[in-house]
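Let me begin by presenting the structure, written as structure tokens, before commenting on it.
Note that this complex is displayed minus one protein chain, with the remaining chains in position.
On to chain A.
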């Protein structure tokens, strides 16, 4: 757990005192990732760096796991906090192994232990220990270097990690990969993490909580879905962007909204029966045909069913679009638009159909959260907070 209590930093500049962070109080529960988000110069980095005293606080306190850190020696404090920076900052004069083991060495681990730890870290970040440990940072790609940067921060197994735009300098494709890897690691490691970002999409993807900063003040501190559903003021709203309803789609899984009810046909059914079922279930264009194992094999087009006689097995087309329970709604929405469908079938790990997700369910989910949040804030908000036009039927 990290708790900040009225943390304040005032910089003396030739133009007078500048308050970079103004009485910041917040708490990050153990095992969660908190994203500090805001435009540049908003105080998010200053706040982060006060935790490991790279920036010395003017006033206020930092508690880690309940302990007031102001009583700790600066070096001890830092050795027990993982620190990852945007510029990566691997020491070019040291091998990968020396870089990873730098904190364990400073902490006085014995050689056998820290060398084994280096191999363990390499396996954790999915890099071959024998191939990389003896190499130097300059021989690695940017993405590989930042993986090592993360490994270095985690080597001494600190309970807390600070990350200052850690993936900012990596190209978009590698960034997505490394973000996914990091989230996967975090599921096992359960570190308490403060993470600075200026990228709202990264914040939504990585954060259990998001803290929005502006001009040195903490404006809003919420879970991502709440933040997107109910921005506290105009600044937060404009910072999140007008497409924030679409961003919420990232946060909801198919699992949350899927219904078990789905209309299907089998190869032996007649096209008349298929047409009937298309209408009964309100499908406009088509219906899915499954085999004996309930695996989708194709779709029956409504237009075909209307004009042709025969059995489904002779008239199905291409493999239908499906999603799994762990896909997010963004993918679902995208598939719906691309294929002109108002519903998408869901399959389990074996590819068997177990239900469907409809456009109506998505719209309803986003709309209900909006309305629930706007109730207390008057009607003006509620009108604006109607479901995103993008998902209207």
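By our rule, a residue touches a chain if its C-beta (ideal position, glycine included) is under 8 Å from a C-beta of that chain, and two chains touch if they have at least 3 such contacts; residues count from 1.
The working rule: contacts and distances are computed from a predicted model.
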Absent chain per UniProt: "ABC transporter permease", "Phenylalanine--tRNA ligase alpha subunit", "DsbE family thiol:disulfide interchange protein" or "Glucose-1-phosphate adenylyltransferase"? "ABC transporter permease"
Determine which one of A:138, A:187 or A:309 touches the chain that has been left out. A:138
Quick one: say which of A:44, A:78 or A:365 touches the chain that got left out. A:78
Please identify which residue in A:40, A:93, A:187 or A:309 touches the non-displayed chain. A:93
Contact set of chain A toward the excluded chain (per top definition): 52, 54, 74-80, 83, 85, 87-95, 102-103, 106, 136-139, 152
